[in-house]
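Every protein chain of the complex appears in place save one, which is left out.
Let's turn to chain A:
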Amino acid sequence: MAVDTSSQSVAKAAGDVARGRSRGTGKPETKLKRSLSTHWYAWAMVAPVTVVIAVIIGYPLFRGIYLSLTDANERNVARSIGVNEIPATYEFVGLDNYTEALTGDQFLGTLGWTLVWTVACVSVTFVLGLGLANMLNRRIAGRSFYRMLLILPWAVPGFVSVFAWRFLYNQDNGLLNKILAGGGIDAVPWLNDPTWAKFSVIAVNVWLGVPFMMVALLGGLQSIPGELYEAAEMDGASAWQRFRNITLPGLRSVSTTVILLSTIWTFNMFPVIFLLTRGGPGEATQILVTQAYKFAFEISPRDFAQSSTWGVLILVLLMLFAAVYRRVLRKQGEVW
């Protein structure tokens, strides 16, 4: 025992000499140990969240990436049905799925329409939202009533609104065509003609997206100090000049955020397209996510590999977009 003690104290002394006034014993794991002993509570609090996130986000993500490198489909994945035990027989195929997606015209064609859809939806929604927010920022009679009315589309569950629109758009029995017929206009094939169908899905998405834009921008507008406008007015700035030089810069931080969010949401806006047209007529309104869904659930045999490939490509595209967007903003002196 005595020998042990002395050798320990010698080692300790050596350590102390080497590292000056350190109270540590010099062994690397003790730092961790100490941090654990002082912060164990924080670690314990964080652990469940970490585990849950790893399970519900990490696992599917990596599984998806893995599947996109195989030729998995409904026929060759493992399944056990009652007495039938069928083992997995799919194989690793490397980047074949990606080559196929990126060289064929289906992915690029769908991507083209997805971009048109995203840009059209986001720009129209933003302009409308900005206009309405400006209107509601003035003192007008019944302001709170209008505000409530304009937020309504947001309060209704998305699929309910979309189904309502589907009834409105019905070519023979829909309300829109009945109104048009009253004005002597021929029925419009809202969802049956490829061009009209594209117009229709964008219109519904704009209708659904305006409330969010409006509320966010209204909040931004209200944070712009009124003195700025007063001063500008004193200097004889016109309404347009005030809007350009005070309102827009004042809204920049809000609008950059909502545009980024709205772009990501619209790019992946599954319910509107799926419930309104199912990507039809033909494939005219199919965006990347609805097409990926179609691969995984609607065609048979279900093509899990191709679907995951498209999913990964969507993720990469959106990450690229966010990175570029952020860089552009940073150049303009914006930080978020």
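Observations
Please note the rule applied: a residue touches a chain if its C-beta (ideal position, glycine included) is under 8 Å from a C-beta of that chain, and two chains touch if they have at least 3 such contacts; residues count from 1.
Criterion: contacts and distances are computed from a predicted model.
The unshown chain of the complex is recorded in UniProt as "Extracellular solute-binding protein", chosen from "Rieske (2Fe-2S) protein", "Extracellular solute-binding protein", "Tripartite tricarboxylate transporter TctB family" or "Glutamyl-tRNA reductase". When the whole complex is considered, the residue among A:L111, A:A133, A:L191 or A:L251 that touches the unshown chain is A:L191. Of the listed residues A:R147, A:R278 or A:R326, the one in contact with the hidden chain in the full complex is A:R278. Looking at A:R63, A:R79, A:R143 or A:R244, the residue that reaches the missing chain in the full complex is A:R79. Counting over the whole complex, chain A has residues 74-75, 77, 79-84, 86, 166, 170-173, 191-194, 197, 277-278, 280-284, 297-302 touching the chain that is not drawn.
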